[in-house]
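Presented below is the structure to which this report refers.
A protein chain is absent from this complex, but the other protein chains hold their places.
The block that comes next holds subunit A.
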Amino acid sequence: MGVGIEVKDLNAWYGSNHTLQDINLNIQPNEATALIGPSGCGKSTFVRCLNRMHETNPIAKVTGSVRIGDLDIYNDASPVEVRRRIGMVFQRPNPFPTMSIYDNVASGLRLNGFRNRRVLDEVVERSLKHAALWDEVKDELKKKSGASLSGGQQQRLCIARALAVDPEVLLMDEPASALDPVSTAKIEDLIFQLKSQYTIIIVTHNMQQAARVAERTGFFLNGKLVEFDSTHKIFTNPRDKRTEDYITGRFG
């Protein structure tokens, strides 16, 4: 089951660049939350703060608090522990090219020392089914490399890889922006199905996509969270003028 996320006074920097300023929001469990905003507005940085990936850059800095479920991720846990509980899917599909499809999905569990082959088989099958990739790859699971799939399949493989460790939260940083419309539709279907089991946060440039998959939407601009509300409200009757300008395309 997914868990809620509570963000308080989150600030983030890249060097002297203050990329996130005083972010406060609550993300509901088992919902899809979309984050929209122009390039460089801080939405990707925000997502990377939720699993402590932001700080892997040596010049990055974070302050404030993030609670995921009842875990204060910046005070009560190491980055490694946090990332084990949170799955992440990146903008560009990044399967491991030297591993088979099976090994790609199993990598998260194997990394943490999981060796039971029977359970691994089950997890790989279940994750690939969840990611709607099973039927396309089940005959060549151990023969084909992760890099031999098409772009859309690779991205679903990455989703399966993230799901295999049974995360409580799934972060998706523009997961469909490098894909064609057919693959995009598949990913969106997937998000729709997955949110009953996971809390999903999806960064997207595509506003229709946000409207289609998310219950709630947040609009970021210049490092600030301008507005956060139900997706319906954001797209039909936003409170802030800047939100309205952005979703109607009157923006820069």
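Heads up, the rule we're going with is that contacts are C-beta pairs under 8 Å (C-beta built on N, C-alpha and C of every residue); 3 or more make two chains touch, one makes a residue touch a chain; residues count from 1.
Assume contacts and distances are computed from a predicted model.
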{"item": "Protein that the absent chain corresponds to, by UniProt name, given \"Phosphate transport system permease protein\", \"Fumarate reductase flavoprotein subunit\", \"Heme/copper-type cytochrome/quinol oxidase, subunit 2\" or \"Putative secreted hydrolase\"", "value": "\"Phosphate transport system permease protein\""}
{"item": "Sole contact to the chain not displayed, among A:53, A:68, A:137 or A:200", "value": "A:53"}
{"item": "Absent-chain contact - pick from A:30, A:107, A:177 or A:222", "value": "A:107"}
{"item": "Which of A:94, A:197 or A:222 contacts the chain that the document leaves out", "value": "A:94"}
{"item": "From A:12, A:32, A:133 or A:165, residue that would touch the chain that is not displayed", "value": "A:165"}
{"item": "Residues from subunit A at the interface with the omitted partner, ascending", "value": "51, 53, 56, 80-88, 90, 92, 94-100, 107-108, 111-112, 143, 145, 147-148, 158, 161-162, 165"}
